Structures are given as structure tokens and as C-alpha cells.
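What follows is a set of notes on a single structure, which appears directly below.
Excluded from the complex is one protein chain; the other protein chains are retained at their positions.
Up next, chain A:
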Amino acid sequence: MDPRRPSRVIDPKVRKVGFFTPGPPPERTRSSPAATTPAQSPISNPLSPVMIPPARHASDNLSRAVGVLVPTASQLHVHPPADSLQVGSYTLSDSGFSASPTRSPSSRIGIDGEFSEDSANWMKRDNSGRFAAAFPTGGPDLTQAIEASNNEDGGDVAKEPSQKNSKPLKAKTTKAERRALQEAQRAAKASAQAPAQTSKPVKQANQKNDVSQLASSSVVHEKKGGDKPPIKDRKKEMPRTRMQFDDKSRVEKAQKRSVIKQTEARNRVELFRHLPQYERGNQLSDLGSSFFQIDDVHPAVYKVGLQFLAGDIMWSNARCIAMLQAFQKVIEDYSTPPEKTLAIDLSAKITTSVSFLNECRPLSISMGNANRYLKARIRKINPAQDESEAKTSLCLEIDHYIQAKIVLADKQIVMHAVTKICDGDVILTYGSSSLIEMIILHAHELRRQFRVVIVDSRPNLEGQQLLRKLIEKGLSCTYTHINAVSYIMHEATKIFLGAASVFSNGTVYSTVGSACIAMVADAYRVPVLVCCESYKFHERVQLDSICSNELGDPNVISKVPGRKKNCLDDWASKENLQLLNLAYDVTPADYVSTIVTEYGMIPPSSVPVIVREFGQELY
């Protein structure tokens, strides 16, 4: 059907876990207890795994001990210069000698305690396997054996022919042994430096590898380096962990930096202590008064932040657009300070704005995605480009993002979703989503005859806004609270839900209560359609609503509207009472029939396809 198919089928991606030898024979990578124990031993080692030599000689030893024929003889000829350098030159035999004493410390590094015996064993096996044929006396110590071999062969150049004369097995062993020695040497050097500095030696060891003329081994190490980058690089690659608010030291640091003075709420639920929760009500006035003290936040961002804080902008699309438009103003008013580059300084500026907004209200995942896009664009700015040009192009990019990813995507989703609304349908929706509203109104414009059930819940009662708009347009609606969902569900023929985000495993992250609706719908065999723009998709996998969520104001749920005296009025003073007002919950993919995106209707299992195919180009 398509030319790309065969390539995808044929190309077998062997997933390599842990340490592996990048050498050609795949048999070697197969780990067995003998191989894994020395490889794992460096875990106790304070050094980085990059420079751990045992992985290499362990597998070599293994291959020999097991008796696998390793075609090293051919390798010798493939890389004659490197090998002859290793084998023939005086330096090598020198290294052989010098390596022998260093070897034992190196292995000691790897072996703390329990592994010592094990490694001693494999060293013994080594010796017997390697030298049994040539030296029947096979000394217990490796160094002796090497010295013996060197002496017997009469030093440097004579070694190579002797290998060729002897059995191929022997040739192999020496080659492998040489590798082992090199590794040991390298490790020894690194370990000598290790105690002085903790993280730097890694880098140095790597540099050494690059410098070393041993072509084959440097290739090996580069590969290893690619697999396990040095610590600094790895930190960048690792997804930044979100701030855990039960980590006191970090919270204190963050508070020093923060603009808004937040007071931590009391009586917080134990399970959700890692999420930020503050006393509401007083920040707004504080922030208003501190307006003139804040200088590094642009007024436009400030305004949006206040709106977030006050809850004037609720919908996730609206929040995202407001944020992007504020950033547009930031970029317009920006001028690069002297001796700074636009790309770096501007992205720092955006970062402070983002953290300001994040303090006002935790950013949604869609906003995180938009920020990632913007940062990527800023990073890609050509330093040679004129400043005003760069600024206009960035503003255009933001406009384009808003248009393509939000406005047009919404239109496309409406087109797709409307095909599923037929005459006689009863559409059930939960809360209020701008997208669902557009879909329902468009279906009404197309003169479809259907009824809408709006399920709502405390404390926000967002559904009432939607209800008002639909009633104005003349739709026939039913309004109920989530408590009655199982009663009303049998009337419904389709469920339309909005989403704050969709994760890679098809899990839908949405307003709290959506999961309940979806599960009840599933029990009643009513199809659940989740409408979500693809810019809200995220490659993360989330299994529960606990790890990442947003805590709302607990005071809101303690008050019953219209009642003068609430039982929970002084709830904060009660030690053993905790209130939880969650903002989002997670709907497992099993309860979702389809996800409507601008690319069409897809099953939840295909979310990673969208993320893979269309996410890459953005960042």
C-alpha cells in the first residue's frame, strides 16, 4: 500500500537495556548472571556509569568462558593501524605492565563487598580459559600471566605473529584481554580523579576517550556516551519534575523568588500535599498594591495573571489565548539589552512571565505545550537576524499558532463532531466547554432535532452559563446536577465531553466529574465522545488523578450558596478536618469511545500516533 511499510516492518529495533557491548556479535549482549553481576556492581560506585569498565570486559570474559567464538581475528585485520598500535608498539606493552597493577583497584571500585568474590571468580576463570593452552601453569594472578606472555613472546612486535601462529582461540583472548586492560586503565585514571571532584571526572574521562588514538575503543566509548550521556546532558534530557510542594526546601526557595505572597492553606489533605494550595482572597489586593514594585513582569502579563487569579478567564482555550496574546505584547515591547542576544534574553523574559502566571494559577497542560512551542521558536531565531524582523516573525508565529491550533482546529472539530449528532438524539454534556457549546450550536444551526442534557456540579456551576446560551438559541434543555447522572443517563444517546488534556495512553484529563460521567455512560452503553484539540495532547502517561492535579479553594466547597449559616464555616480551626477541592480528574481510555480532534475521530489508542506524527514538528 505504501512504500514506507516494508522499511518499518523489516527494521527490527532491538531494545537494549542496561549495559551492552556495541561490538558486532549480538551473542555477547546476551546477559547471564556472570555478565550482569560485574556490570551491576558499579551501582555502588559513586562514579557515573559512563566510565564503568567492567561492563566491557565482563562480557568479553563471558564470551570466552562460555566458549562463544568471537571473530576478533578478522577485526584485527579490519583495523590494522589501531590494533598494530595497540599490539605492536612499545607503549602498549608498557601499558600492559602499567595496567596490571591498576587493574586490581579498578575492579575493586566495581566490587564493593559482595561482588568481590564473584569478580575474583571470573578473573580466575579468565586466566584458566585464556592461558590454559599456552601456559599450563596459568598463574592465579592476571598480571603475572600477562607479564609471562610478554616475556615469552619477547616483547613488542613479536606478539602479533605469535598470536597468528597459535590457535584462533588464543588470538581472541589476547585481543579481548587487551580491551579489558585498556578499560581497566581508563577506569583507574578516572577513579583516581573521582574522589577529588564528583561530577567532573566523567567529562574528563570522556574527553580522554575522544583524544585517544585507539580508533576502535574510542568508537566504542562514543557509542556508550551516546547511550548514556554525561550527567549534565542527562539533566537536560530528563523531563523536568514538577515542583513538589511537600518538599520544604524547594518550596522555601520558590517562595523567595515568587512575586505573589501566598500563604499556605491549613488543614490540607495528606495525599495532595505535593500540590500547591494557598489561602485565597487576600492575594488579589496584595498583588494589586504591589503592581509598581514588580518591574520584570510586563503589564499585559500582569493583567492576564490577575484575571487568572480572579477566575475571570476559566476555559482552557481562553486562558491559552490570553497568555499567548500577552506574550505577543511582551515581544512587541521588547528590546534587546546591550551585550545580550535576543534568543537567550527573550526566552528568559518569557520564562519569568510564565512563572508569574504559574503562581497566579497553575498552568494547564495546553498552556505548557504552547509555551514549549514559543520557546522553540525563540530558540530557532537566527542571531544574525534583525531585531525588529525577529520580533515581527515571532508575533506572526504566535498568531499562526492561535489560528491553526486553536481557532481553526475548533472549527474542524465542530465539523467532525456535528456528523455524530442526528435527529432524535439526546446529547448529554458535563460542565461547560467552549468547544462543546460550538458543536451544539452548530448542530442546531443545521436544524438537527435534538435535546441537550446539561449535567452540572458544585462549586463552579459552569453548566449554567452553557444552559443560558443554549436556552437563548431556543434549544430544548434539561439541567441537572451530577448526583442525578445515573437517573438521567438512560435518556442520553451520546455524551460529549471537553478535555483539558489527553495523555499518551488515551487517558483524558478533564474537569473533575468527567470520569464519573464517562463511567456511568459506559455502564449504560452510551458512547462517550471527547472533543479535544490536538495541541492539548501530551506525551506523558498518567494513571491517576493524584500525581498531577490542581487544588481549588477549599472554602468554596464549604459554603452552600443561599444559606446564611453554614455548618462548615469555621472548618479551618478543626484539626481533624480536611477539605479537598480538586480541579481535574482522569478518565481511563476504556471509558472513552472516541476522541474528536481536528484530524478526525480517533480511538483513544491512537493518541500517541498523533503526538508522534504531529508533535515533533512543533518543538
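Rule of thumb we're sticking to: a residue touches a chain if its C-beta (ideal position, glycine included) is under 8 Å from a C-beta of that chain, and two chains touch if they have at least 3 such contacts; residues count from 1.
The definition used in the following text is that contacts and distances are computed from a predicted model.
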item: From "Translation initiation factor eIF2B subunit alpha", "MMS19 nucleotide excision repair protein", "Vacuolar fusion protein MON1 homolog" or "Ubiquitin thioesterase", the hidden chain's UniProt protein name; value: "Translation initiation factor eIF2B subunit alpha"
item: Of A:465, A:504 or A:606, the one touching the omitted chain in the full complex; value: A:606
item: Touching residues on chain A - with respect to the absent chain; value: 1-2, 4-5, 9, 420, 422, 494, 527, 529, 593-594, 599-603, 605-606, 609-610, 613-614
